[in-house]
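See below for the structure under consideration.
With one protein chain removed, the remaining protein chains of the complex are shown where they sit.
Coming up: chain A.
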Amino acid sequence: MSTTAKERTDVERDRSARISERKRGWGEFLLDQRAFVALIVLVIVFSLLSDNFLDPSNLVTMTRHVAYNAILALGMLLVITTAGIDLSIGSTVGLSGVVAGLLLQGWELSLFDTTAYPAVWVVVVISLAIGAAVGALNGILITRFNVAPFIATLGTMYIARGAALLISDGATFPRLQGDPALGNTGFDFFGTGRPLGIPTAIWIMVVFAILIGLLMTRTRFGRWVYATGGNERAADLAGVPVRVVKMRVYMISGVCAAMAGLIIASELTSAAPQTGNTFELNAIAAVVIGGASLAGGRGTVKGALIGAFVIGFLSDGLVMVGVSSFWQMVIKGLVIVLAVMLDRGQERLKEARAAAAAAQSLRKDLAAATPPSTSHHER
């Protein structure tokens, strides 16, 4: 057999394999796009059950609710793609809100016997930096001290929540609109502003999604994130700075959480230390529904966004239809479990199909090949 002929048959085989993949039919396609299908189904069901579900104003409201969960999910996506987990983001939401509240209410500098009222942009930068710092703490624990991500971020979850309660003494910072006399107005922009008629929170979600999407798909860093989660040892041997990658994803996750905290505090124009409790679980659910693997290496921004929309629309839709909040929890739980079951099912389907194909080709080869030399067996 000449080499070129072999090449040609191989190329043809590759091509036909890809075509047959395309031909696998609608069932497979729907399974593949299951998060999107679930979202469509939710929209159809709720629009039938509730007259104003499809009202543009309702859709905007629901999307605004989705926005901060989506931002959290985007940070979580990066972490989960490296095969990590970040349980601290809910607490970081609370901490960043409280820090913003403290600064807007006036920061007493006893050393100078004065109270500082920083401008809103300074408040935002400091709050986001606090989020990055929590992420950095996670990163240090995980990369320098080899603490398992689950445990490290469980610890920082308590630490950040405790810090938020300490700063606020357990109380809520009210009236964060600021005072024109002090030059610190404008914080409510994140929660109530509507540039071009669309709430600021949605704009922020879109910007974060585009930035993280570009990061994941276009940059070297994005490749490193997938490589670290896909096979950490291989990435390390190939010169990928695995520790730096992990450090950064936790910091980005922390910044996303702090941003979500600012949005919530701004919407309420008040900051409570308990804000964000269990938000990390919603984010994990969104990422998993979006097709990411908790084992790492697999996950997309599109998927995480759709996952956040599924969870958000499901919650709001159930409220609109009047399902009791107890049943809401049960239904949400079932959706999450179903998503993971479908994911496993799809994986197993792929594996079974591949094994069957290999066995098939082996039988063909055995039938075609001349019988192997039996000289050794004659004994």
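Assorted remarks:
Just so it is clear, a residue touches a chain if its C-beta (ideal position, glycine included) is under 8 Å from a C-beta of that chain, and two chains touch if they have at least 3 such contacts; residues count from 1.
In the analysis below, contacts and distances are computed from a predicted model.
The complex appears with one chain absent; UniProt names that chain "Sugar ABC transporter ATP-binding protein" among the candidates "Deoxyribose-phosphate aldolase", "Secreted protein", "Carbon-monoxide dehydrogenase medium subunit" or "Sugar ABC transporter ATP-binding protein". Interface note for the absent chain: among A:Gly27, A:Pro56, A:Pro180 or A:Gly239, the touching residue is A:Gly239. Contact with the omitted chain, checked across A:Gly75, A:Gly101, A:Gly191 or A:Gly229, is made by A:Gly229.
Counting the whole complex, the residues of chain A in touch with the unshown chain are 3, 7, 10-11, 14, 218-224, 226-227, 229-231, 233-235, 237-240, 297-298, 350-351, 353-355, 357-359, 361-362, 365-366, 368-370, 372-373, 376-377, 379.
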